[in-house]
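Only a single protein chain was left out; the remaining protein chains are all shown in position.
Entry: subunit A
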Amino acid sequence: MASVELDGIGKRYGSLSVIEGLNLDVRDGELLILVGPSGCGKSTLLRIIAGLESISGGELRIGGRLVNEMAPRDRNIAMVFQSYALYPHKTVAQNMGFSLMLAKRPKAEIERKVKEAADILNLGGLLDRYPKQLSGGQRQRVAMGRAIVRDPEVFLFDEPLSNLDAKLRVQMRAEIKALHERLGTTMIYVTHDQVEAMTMADRIVVLNRGHIEQVGAPLELYDRPANLFVADFIGSPSMNLMPGRVEDDGFRLDGGGIVPLPSGLLPTGRELVLGIRPQHLLPAADDAPAALPVRVLLQEPTGDETFVEFAFGSDHIRAVFRERVVIGSGESFSLAFDPARLHVFDKASGERLSANN
């Protein structure tokens, strides 16, 4: 087990800078998830920690040791690749025992450790098979087994579940989390799937264009996104973000609609972006004072929830209702919300303003 410290890490390809001055402390034993859209630098960052990419600037420490120039094999890390990267010409047991064989460990010890890892991952009957004889989920397990056998200080996962089907993904998600709880080893996990990040992480790092937008516990990011990017990225379906201006009678959206607000909640005249999660919009009672008059555009019932898209002025607002709502397209509708659930961001900087929950 070890902490990982990134101090002013930078990465350039020629004149193109993909990561600049990035600071991050990964605590000993935590499951930290790096999340962000494609091209945000999350995989590059992971590969830098693994030693597969060189560092253009800054210092990287694993367990307190400076490892900038250290070869991957000396960093005492293990990595699970998106494609699993199992050696096709080696059996499951040989794949898993490869690192120990290279370390010239006694054969009995290799066999024992491989068997232990195979037991943890339910791979017992598959040790003599070749990767091509395994299903996607089994390959995924072997890749994890290969990492476990090494007993590393840090596990690195590079989108390990993105090649699996939805059902298996949910199952493996739980298995990885259970594995983390069992081993207690530091894990750094890269994904573009915010649901994966929310369900598994101790802490999430939201990356965008090579810099950190926010670091925090999953619910902290959900409840208090630090800026518009995080607000938009975390949560599914994503938050309604409505730019506008505070006026005397409420918040006038650029799209024309007016959101009634308790007076004095926000300073008049300010250009802001108002955010509210689809889950926090409710059908309004007929006599509710602060309701949004909207028109139904589209509804998608999923059985336990109803996903509805509304037009509000020229803005679109998404809502998710717990109960079944029967409304026709084009009908008028009234939406209510709890002002305490509002998120307020500065329009120019995109930073969070209010202290609302």
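Note that contacts are C-beta pairs under 8 Å (C-beta built on N, C-alpha and C of every residue); 3 or more make two chains touch, one makes a residue touch a chain; residues count from 1.
Here, contacts and distances are computed from a predicted model.
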item	value
Record-based protein name (UniProt) of the chain missing from this complex, from "Allophanate hydrolase", "Maltose/maltodextrin transport system permease protein MalG", "dihydrouracil dehydrogenase (NAD(+))" or "Urease accessory protein UreF"	"Maltose/maltodextrin transport system permease protein MalG"
Touch criterion as defined above, residue of A:K11, A:R139, A:R318 or A:R352 at the omitted chain	A:R139
Sole residue of A:I9, A:I33, A:I48 or A:I77 that reaches the chain not shown, by the stated touch rule	A:I77
Option from A:V18, A:A85, A:V296 or A:I327 whose C-beta touches the chain left out	A:A85
Contact footprint on subunit A, counting only the chain that is left out	50-52, 71-73, 77-79, 81, 83-89, 98-99, 102-103, 131-132, 139, 146, 150
